[in-house]
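The other protein chains are all here in position, but one chain of the complex has been omitted.
By letter and in written order, the chains are A, B, C, D and E; residue numbering begins at 1 in each of them.
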Amino acid sequence: MPILNVNMIKGRTLEQKREMVKEVTDSIAKTLNCDKEAVRILINEIDKEDISVGGVLRADKEA
Amino acid sequence: MPILNVNMIKGRTLEQKREMVKEVTDSIAKTLNCDKEAVRILINEIDKEDISVGGVLRADKEA
Amino acid sequence: MPILNVNMIKGRTLEQKREMVKEVTDSIAKTLNCDKEAVRILINEIDKEDISVGGVLRADKEA
Amino acid sequence: MPILNVNMIKGRTLEQKREMVKEVTDSIAKTLNCDKEAVRILINEIDKEDISVGGVLRADKEA
Amino acid sequence: MPILNVNMIKGRTLEQKREMVKEVTDSIAKTLNCDKEAVRILINEIDKEDISVGGVLRADKEA
Partner (left out) sequence: MPILNVNMIKGRTLEQKREMVKEVTDSIAKTLNCDKEAVRILINEIDKEDISVGGVLRADKEA
């Protein structure tokens, strides 16, 4: 059952996503002692203009 | 008040979404005994490269 | 794959939850044309002091 | 630590987002008595065809 | 419509929640130019053993 949401800044490659879900699934299955097939991950890529830290958009911080 | 998030793979038609929210709202109102107008649904469509089951992206599974 | 989150006010009975997930799963499977076994629902029960509409906690509105 | 998700209809300007995260962060820091730098906000913009109130898509309600 | 989720560490008083939802709702209505009554906030209080920063649970960091 573990269902994970991964919120991350837009811009990773397909290969990075592929590696990420593989490694995170392994970590979850090992530490929570569950079947790998039971682990679901939903990736949510977020624009820099849709993330704020300390009241400032990431899009502005890097400008 | 019930607020639902429906995470689903991208690709359904507008007509399918229309039918889905209608039927799900009816089911919620009936079984939770609340007013239909109080039911909110947010649909989140997800790319196949952003979903993983068992450590493998859906985009790779169907390749 | 459809994964649903149902946010609702605390206080429904187990029987109501049982009926709700059954009916909502049927509605999803029928309208999105997917297998019932693929539908997952996570229920999130919320205290009246943790919900606000219009800037007022539900716990205060009913006081 | 406060982490906020703001779900809103698509269409606000960058300037509106900028003002929103600034003001909401100030409100959170002041009322929860925490450091502004600790407040994170994730904005989720939603299409009118992905929101339903009372079983009707917003896209249909305004048609 | 704006629907907010506020994830925060457990332990705030009812009065703090009351002030928080009031101020955040005002900030949202003002900056997004929407009706206050349309703003919904769901508070999610989280135990220190259910939050991790940098791979360390908050419960361990303060021990």
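Assorted remarks:
Criterion: a contact is a pair of C-beta atoms (placed from the backbone, for glycine too) under 8 Å apart; a residue touches a chain by one contact, two chains touch by 3 or more.
These numbers were taken from a predicted model, which means no experiment stands behind them.
In terms of the touch definition stated at the top, the absent chain reaches A, C, D, E within the entire complex.
Counting over the whole complex, chain A has residues 1-9, 12, 16, 19-20, 23-24, 26-28, 30-33, 51, 53, 58 touching the chain that is not drawn.
Although one chain is not displayed, its contacts with chain E can still be listed: residues 7, 46, 49-57, 59-60.
Against the chain not shown here, chain C presents residues 14, 17-18, 21-22, 24-26, 36-45.
As a working rule, only the chains that are shown with their structure count from here on.
Annotation of chain C and chain E: jointly contacted by B, touch as defined at the top.
Between the two copies, chain C and chain D, the Cα superposition rotates by 180°, quoted to the nearest 5.
Chain B and chain C have CA centres that are 13 Å apart.
In chain C, the residues touching two or more other chains are 3, 7, 51, 53. Under the touch rule stated earlier, the contacting chain pairs are A-B, A-C, A-D, B-C, B-D, B-E, C-E, D-E.
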